[in-house]
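Omission of a single protein chain aside, the complex is shown with its protein chains in their original locations.
Order of writing sets the labels: A and B. Residues in every chain begin at 1.
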Amino acid sequence: MAAAVIALPLAGAAFLLFFGKRMSKASAYIASGAIALSFLSGLILFFRMLGEPGEERSFVMKVYDWVNVGGIHGNGELLLDPLSIVMVLVVTGVGTLIHVYSIGYMEGDPRYSRFFAYLNLFCAAMLILVLADNLLLLFVGWEGVGLCSYLLIGFWFEREVAAGAAKKAFIVNRIGDFSFLLGIFLIADEIGSLSVTEINAGAATMGTTLATVGALLLFGGATGKSAQIPLYVWLPDAMEGPTPVSALIHAATMVTAGVYVVVRFSPLFVAGGTTALTVVAWIGALTALWAALMAAFEYDIKRVLAYSTISQLGYMFIASGVAGYSIGIFHLVTHAFFKALLFLGAGAVMHALAGETDMRKMGGLRRAMPVVGLTFAAGWLAISGIFPFAGFWSKDAILAVAWEQGEYALWALGLLTAALTAFYMSRMYFRVFEGDLEVPEGIHVHDAPRTMAVALVSLGALSVVGGFFNLPGVLTLEHFLAPVLGEPEVPHGVIAWALAGAALVVAFAGIFVARALYLQPEGDARRERLEKTAPWFVGAARSKFYVDEFYGRAIVAPGKAFAGFCADIFDKRVLDGLVNGVAWVVNGVSSKGRHVQTGYVRNYAVIFLLGVVVIASFMFLRVGV
Amino acid sequence: MTEVSPGYFLALAGLLFTIGVVGVLVRRNAIVIFMFIELMLNAVNLFFVTFARMQGNLQGQVLVFFVLVVAAAEVVVGLALILLIARRRASLDVDKVRLLKW
Partner (left out) sequence: MGLNTPEIELLGIAPEIALVVGALFILIVDAIIGEGGNKWHLWILSTIALGVSIFLAVQAWGSNELQMGDMIAVDGFAAFVKITLAVFALLTVWLSRSYLHRDGIEESEFYGLLLFAVAGMMLMASAADLIMVFLALETFSLALYVLVGFRRTSLTGQESAMKYFLLGAFSSTFLLLGIAFVYGAIGSTQMYGSSAAGAGAQGIATALVSLPAGEFTLLVIATGLLVVGLGFKVAAVPFHMWTPDAYQGAPSPVTGFMAAATKLAGFAALIRLLDAILFPLRGDWRPLVIGIAVLTMVVGSVLAVVQEDLKRLLAYSSIAHAGFVFTGIIASNDRGVSGSLFYLATYGITVLGAFAVIAVLGGRDERRTTVDDFRGLFYESPLLAGALTLFLLSLAGVPATVGFVGKLVVFGAAVEAGYSWLVVVGVLASAVAAFFYLKVLVVMYMQERQEGAEPATSGYGGLATGVIGLAALATVALGLYWSPLIDFAERATFFFSAGG
């Protein structure tokens, strides 16, 4: 059954790759059917698991003998436990909805069936990743999702930016993968096994230093895949792909693979003492804040969401870093709901506005497209952390567990990020959906088509109620995950209430500031009118202007300058430069070095002879003649 | 008859080999380059014979025959290849043969 979960989308992908050309519409239904069936299999497995007592819910299924080389043995084994089944349900569930959405969204694309083949292939690889009990198999999935992500970012390769973004994603991820692979080698060498279960069982026997190094190498891979500092630069660019791809791969599933790996190997991270976990938590917290800052100054609707994804992934790493693994997974689940929703909503807006992504050219769309507007509002409130939407519960839980661990600095950073999150999401919502109707010329705005609406409404509903999976006191999800991940320590009583209250207050503060700043155009217009008709009002308007000016100078301008610095100098020059620099150096060395190959056969002989001379002298020195 | 020290033979062989190497590197005519390679092979033959005398067995002298046969076969193939190029380009200059580079 577990194998079927993977095999279904894999078969769908293979079928469509080979025969998809001859069918257009049908391919979408085949792909969606395959992933939906996979979701059903996942559900069956889930309910079957619920029938077992807690300790017996983990089992390893051997699919086939894979490798037996010298000391290393690894089999094609799948690990089915509460953690992996939760991931399976998220991947296939959200995956199904996004497949359905794509039926409408991708309509008319010349490579329609190829798109669905890639989507199915991606799901299969992602499922391999989360179900693998073998590091090699896990790595196959890890590389597989990377490959699909790369193919899908560059899906519209006719556009140069898309091809460039795909290349960037690939290269940045190679750096992470390199670290990941080294980690695998190190761990396999030390433990003598590639099995996830055996590694976790034997992690305690590894030396502290080795465990730390191994854990950090794995985390290095995670920073690539999950777009954390310093390897996050590829994700905003990845938005060049079709929007359903951004929703599925770059919001809900693939980018969470890093979080999954950290959580999956939590015993290894713990075995290394506090160092590895501290690094994870701090990288997460800094990334969360940093990306939120970037999001607040971005005008491209998809790039705001990309930065927001990076920021939310940071939260998940905070949770993992303070040993709140199941809370990290909880946030992963709710985030999958509301971020997929936000992306699909943004996609619907772009769909209606002929591909426009600049928020400054939008406004008042709520009335023109009520379904999108309403569901987007649900996503907005969820990510902002407003009670009782999904994001409130999970984000509050992360902040609470950080507080309980005594990591007050992390908690403060998280709280600050929460305020910023509420601010930039509200800014986006107000600009796009509130105010006067404002669309580029010559466009007739239409609401989302039926297939797209189905996905939006389902995800909208999940964004509203997703938090109830893990209500404080009931803790369904945490108890379910406890046999694998243990129970996190959370505060109780007054402190818990106070922390939740604080989170809520900053969220509302963020929304309020955004409202004051971005429903402003109406104010501007009114002021102009008053200036003409009633000069006595000008003084007051002027003073308001001065306030604005002061506000602008004191807060916005430095903030803007700082964000500008971050975006231009640090982001583009330093981090981008680092990545591009390596490529540039290799390219340069290569184009210079090729000229050694002059084409003159006698030059070849000279180089040959040089080699002989060096070797002969070396050997002479060696024997001491 | 005085015994000549094998050291002289070795030195001569080494010298011949070096001349061969230098010749390969400095000459531009494909045939001449090839002749220098033959010189190198014969220098090695001299090594074999000298070592055979030092070691006091005949194996080294037998090996020389193998080398001679191989060298002859090499000449057959090599000259054919060089002629093919010479016929097409009307030149034996190896430095003019560089379509393939970089």
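Simple rule for what comes next: contacts are C-beta pairs under 8 Å (C-beta built on N, C-alpha and C of every residue); 3 or more make two chains touch, one makes a residue touch a chain.
Model, not experiment: these values are computed from the prediction.
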In the full complex, displayed partners of the excluded chain: A, B
Where the unshown chain meets chain A, residue by residue: 17-18, 64-72, 136, 139-140, 143-144, 147, 151, 154, 157-158, 163, 166-167, 170-171, 174, 178, 181-182, 185, 189, 583, 586-587, 589-591, 593-594, 597, 599, 601, 603-605, 607-608, 610-612, 615-616, 618-620, 622-623, 625
Chain B residues that touch the omitted chain in the full complex: 17, 20, 24, 30, 33-34, 37, 40-41, 44, 47-48, 51-52, 54-57, 59-60, 63, 66-67, 70, 73-74, 77-78, 80-82, 84-85, 88, 94, 97-101
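Assume only the chains that are shown with their structure count from here on.
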Contact set on chain A toward chain B in their complex: 594-595, 597-602, 605-606, 609
Contacting residues of chain B [partner chain A, same complex]: 21, 24-25, 28, 33, 94-95, 97-102
